[in-house]
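Report on the following structure.
Here the complex is missing a single protein chain, while all its other protein chains stay put.
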Amino acid sequence: MKKTVIGITVVGKDREGIVAAFTNFVFENGGNIEKVNQNVVKGLFGMYLEASFTKIVNVKKFDSGIQLLSKKEKMDVSTHHETNSEKNIAILVTKEPRCLETILDAAKKKSLKGCISAIIGTEKTLEPIAKKAKIPFITISESNQEKAEEKILEICKKYEIDLIVLARYMKILSPNFVWRYPNRIINIHPSLLPAFPGALAYAQAFERGTKIVGVTAHYVTENLDQGPIIFQDSFKVDPDNSLEEIKSKGQKLEADTLLKATKMHLENKLEVRWRKVHVKSK
Amino acid sequence: MKKTVIGITVVGKDREGIVAAFTNFVFENGGNIEKVNQNVVKGLFGMYLEASFTKIVNVKKFDSGIQLLSKKEKMDVSTHHETNSEKNIAILVTKEPRCLETILDAAKKKSLKGCISAIIGTEKTLEPIAKKAKIPFITISESNQEKAEEKILEICKKYEIDLIVLARYMKILSPNFVWRYPNRIINIHPSLLPAFPGALAYAQAFERGTKIVGVTAHYVTENLDQGPIIFQDSFKVDPDNSLEEIKSKGQKLEADTLLKATKMHLENKLEVRWRKVHVKSK
Amino acid sequence: MKKTVIGITVVGKDREGIVAAFTNFVFENGGNIEKVNQNVVKGLFGMYLEASFTKIVNVKKFDSGIQLLSKKEKMDVSTHHETNSEKNIAILVTKEPRCLETILDAAKKKSLKGCISAIIGTEKTLEPIAKKAKIPFITISESNQEKAEEKILEICKKYEIDLIVLARYMKILSPNFVWRYPNRIINIHPSLLPAFPGALAYAQAFERGTKIVGVTAHYVTENLDQGPIIFQDSFKVDPDNSLEEIKSKGQKLEADTLLKATKMHLENKLEVRWRKVHVKSK
Partner (left out) sequence: MKKTVIGITVVGKDREGIVAAFTNFVFENGGNIEKVNQNVVKGLFGMYLEASFTKIVNVKKFDSGIQLLSKKEKMDVSTHHETNSEKNIAILVTKEPRCLETILDAAKKKSLKGCISAIIGTEKTLEPIAKKAKIPFITISESNQEKAEEKILEICKKYEIDLIVLARYMKILSPNFVWRYPNRIINIHPSLLPAFPGALAYAQAFERGTKIVGVTAHYVTENLDQGPIIFQDSFKVDPDNSLEEIKSKGQKLEADTLLKATKMHLENKLEVRWRKVHVKSK
């Protein structure tokens, strides 16, 4: 019989006893704890538990039980079950269109196993693209990132988002956000990480005179640009290439690589083991 | 009634089911899991569990039970109980005498709540100091660090070491070693970390022209020079100071700061919460 | 006889022959080249030449000659002569008042050997402080930093600024700006550099759990937070200090340290030799 696996994220103010409360709950419900990651940043506690069940588990009952517990413990808890139903996707953008266009194009051609439920922009620049594709576009121009994230979280709840794709979203998500979507936020970074993290990666590579420039699709963790790498791709440059030529080639590669990673994720083909992403064999 | 707390370290080849096996064992023995940290580096799995028990726990039975389990799971397991009995200390050195001398001097004056059971050197330079203090000195000049660590682990088992003090030990301990002594290895680094990690820290500070030079006593984790900081201390320099003058002042400060951290640890006054070291209030 | 020393900065589009043109000019006017630093970033060339003259030099004639040459070579050139006349100071600010207030206070008490000619803000927050001190306050809220710097350069020319003090100015000056004021821009950074460069330095130190927090006054070069260190000062923290307490202590220290560095610079007591700042002995 196949094991049932339930992922549980717990986020809230750090205090003693939280780990015990939730691990005990899993144990009492017949689960085995397969993985557990915890972290605390600035007094905020985040835990990701993966529980496996060899007996048949009443997921609904488990969920309502854990929600009761989460109220008692004053923590935000959500559970996540692998299913074969179509996943809901939110795409976060700023103003570069290429990645968004490429993903929308794939969706139009039915080559994406998922439904793009919402596009969230830090500004209105890309709204017309969303409109054309008949997908809700929500502008969250709030400059206070904490408040902006609260609004994004609400939208994600409303649309029951399973996967968040950062298509050149030019803000840094806080742990409070990231911990709620473990290995379910995909970003594209315009360099071969770990080289050139941070902003202006092409300009940095250009200044340094690298002969190979590339892009990295990765899951997002609380450590900026350090999450598990899904795919990387690259192209050769020579010192006579202008920065503009490099950017232009790079942006095409970003879009293709982000799309490839998104597709593989939606088809349940990716697995993260100890910070490395593996492509599952059938 | 006071809670009993047992720390459990599990180290061995990574495979599925390990987390479940040991967390289940704790549950079945009536324990609550207060903390759990896991890590995998190069296929090696390391976990530190902290279990609390509100009922009286038969520590001996618990220990023999977990040793049975560890055999079955083919993992190295050790448990650690806070006690008020005197702790056994191993000091690891290379060739700089100052830190070793300062700690031995404190021990002689009975100002150290612990027993220095062994001094382990990568070379023989400091053997005379150990002899004079009538403490066993073991030279492990093995250049293969993996093998060297195996020998050190044997010695630590033999002398039932509770605390390892790195008194200018010029080798980098691997995760396989470090994970077995969570928050029980103290190092002294000759800079105000995170500035100037790695080798030749004074020379780096001198070259950079910093006006304040310092030292850092910290617990050792698998991330070099990034463990929880226990104490830091510093002094002012001016550009006319030679590198030798800086080193000389620094070495005195290293010894004093390492001693201070060691004393506080032995008196159970330090507590690590989320990578920060707190001095317990009574 | 005392040597005359003239500092020459040359900034402009990089092309062949620039170094030769200006070094030849110095030779032909009887000067010796004591120092020469060049750099190119993104096609922009910057050179700082220090020429000494053992014979009496007609500075006015020299200046007008080099301005003719600079027109021919299409480079921006300025010369700088050590004098004992009072220096003109521009203070650049954003919104933190402490450093500005402390410097203005010193000026009021006549303890500053210089004249604060202008205060330039990225926003209007600190304008009232300037008004009260009867010093012109110019707001340059231009978000494009290149354009903002052009405006600042104009102001600096207009007021014949000799020294630029960054009193918690929250923008990064480009090489095009920095190269025009070699060792004549002083910044205060809220950490013991090289630890915690970049933004949010106190928060970084707090998260890391350092036990010593400090500040660094340094000359600004094209490498962010890497210029020659003038002074550093520090204080001890313990893990029970809140981030707010650390910031508050830090801000006082920033102001005092920046003032100290500014005073020493104005009194011609600082000398930069190979990226280290020396305090001149009388």
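Should a chain be cited, it is by its letter among A, B and C, assigned in written order, with residues numbered from 1 in that chain.
Keep in mind that, in the parts below, a residue touches a chain if its C-beta (ideal position, glycine included) is under 8 Å from a C-beta of that chain, and two chains touch if they have at least 3 such contacts.
A quick note: this is a predicted structure, and the numbers were derived from the prediction, not measured.
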Partners of the unshown chain among those that are drawn: A, B, C
Per the definition of touch given earlier, which of A:T23, A:T210 or A:T262 contacts the omitted chain? A:T210
Based on the whole complex, identify which of C:D14, C:E73, C:E207 or C:E222 touches the chain you can't see. C:D14
Per the definition of touch given earlier, which of A:I120, A:I229 or A:I246 contacts the omitted chain? A:I229
May I ask you to list the residues on subunit B that touch the chain which is not drawn? 41-42, 207
List every residue of subunit C that touches the chain not included in the displayed model. 14, 16-17, 19-20, 23-24, 27, 32-38, 40, 52, 274
Interface with the undisplayed chain - residues on subunit A: 192-196, 208-212, 214, 228-234, 236, 238-240, 275-279
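Here, only the chains that are shown with their structure count from here on.
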Over half of the interface residue numbers used by both subunit B and subunit C, so same, or under half, so different? same
Geometric centre distance via CA averages, subunit B-subunit A, whole Å: 37
